[in-house]
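In this view, the complex is presented without one of its protein chains, the others remaining in place.
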């Protein structure tokens, strides 16, 4: 559907999944939110809610909101049928301080409906990880887990990463994020300039059952383009900047030169 | 005029054109809009309408707006006496699908008052291009055309580009955009790092009748600065990010260090 132009023409690339009525399971777009205010949040939901599956209040930024403002923001986002959750680093702090149960409790109370579970900075033994995921699910939270370390020096072997992906999904995680941080440079599948290291992607893909279980953090356009061309318009992407949501949607659907060109070549 | 400081002091660089009463023909600033919501659009018009000549809903992003929201946004922009138009890629999709007439019709109906005509991705024979421009003018739309390919592999010779510029202007285009994409890197007059390739600029300039017919896409500050220093404060610039409009105006008028320094040197 081309909304305001509905009967005028068609999407060059067809097959985009819809969020409605009950949420997408493929073609996910997760947005990174570094502190949008209420006006900006309302703007984002009005222009883009149909194209956003989840909003992450990244790092520990949610710590700095007044409670009233945070509740109001969460409500605006939830009304637009968008998942909302605090950043994984925040959850890691709770685990490190031994207060994960209280963290889950408060996450629910504040109105978040999802949670990110990661070990980007701290160490979590495999068995504990399963329990952590289970507890969140028991609380009624949607779990998005993450693999990969924030500091490249701590990187884990890809075989280990694939094992975690598998076991997280088995434990009930909705998707497993492949870490790339906010900047998308020098971490995970990206080199220091942000270019994709194809061999890394190959290794991950060949080590997992279903690539649709993965949610690739891809803050830069070249990364989004690579992943769309490789895995199709409904690849799951994360750490998308709020101002890039419609541009990404255009890229997925062939309404931006890079993917339009290929669509035209294919249809002749 | 220095608005809130009107009687305090003067612009270091004088001669900036005004939009009023009937629109600027030199010194154009075109803004690239990737999906501003209503609050942000109102903010932009309130702070910057006097310094913005046109707003482009870039790529095919306008496809993703609800009709009501799109109409409201267009109204806010038009009330501020700013031109508004969908991105050229969107028009190329319509041409490729053989529904250009319907596209023009809908563009008008939705309230847009201008249109971008480009062949950044598709091929359009010269004769057809003239007809496309003419039809838009007949519909009462202001035409901004564009030369240059989005993919550097498809680049056309500069002589050909200059020919198109001339014939577009003859056909009634208001200005002809020199393509640089959103990023301004590795395309047209910019190298992979975004630096200006002077020899490219020289070739274009020597091939056109009037450099004021051109509107240079210049998303990066070094590009804006180069073009202002070379062609003067009233050079036509496009793909300016919304958050950079006042910074660009400061650069034009000598209220930013780079151009202030030169203004002070010149006046002694």
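Order as written gives the chain letters A and B; numbering starts at 1 within each chain.
The rule we apply is simple: a contact is a pair of C-beta atoms (placed from the backbone, for glycine too) under 8 Å apart; a residue touches a chain by one contact, two chains touch by 3 or more.
Owing to the predicted nature of the structure, the values given are computational and were not obtained by experimental measurement.
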Hidden-chain contact residue, picked from the options A:9, A:51, A:90 or A:226: A:90
Among A:18, A:102 or A:134, residue touching the chain not depicted: A:102
Positions on chain B where the hidden chain makes contact: 2-5, 7-12, 39-40, 42-44, 46-48, 50-51, 221, 243-247, 249-250, 253-258, 260-261, 264
Hidden partner interface residues of chain A, rising order: 34-40, 58-67, 69-71, 89-90, 92-94, 96-97, 99, 102-103, 106, 110, 120-122, 150-151, 181-183
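Keep this in mind: only the chains that are shown with their structure count from here on.
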Chain A and chain B, separation of their C-alpha mean positions in angstrom: 34
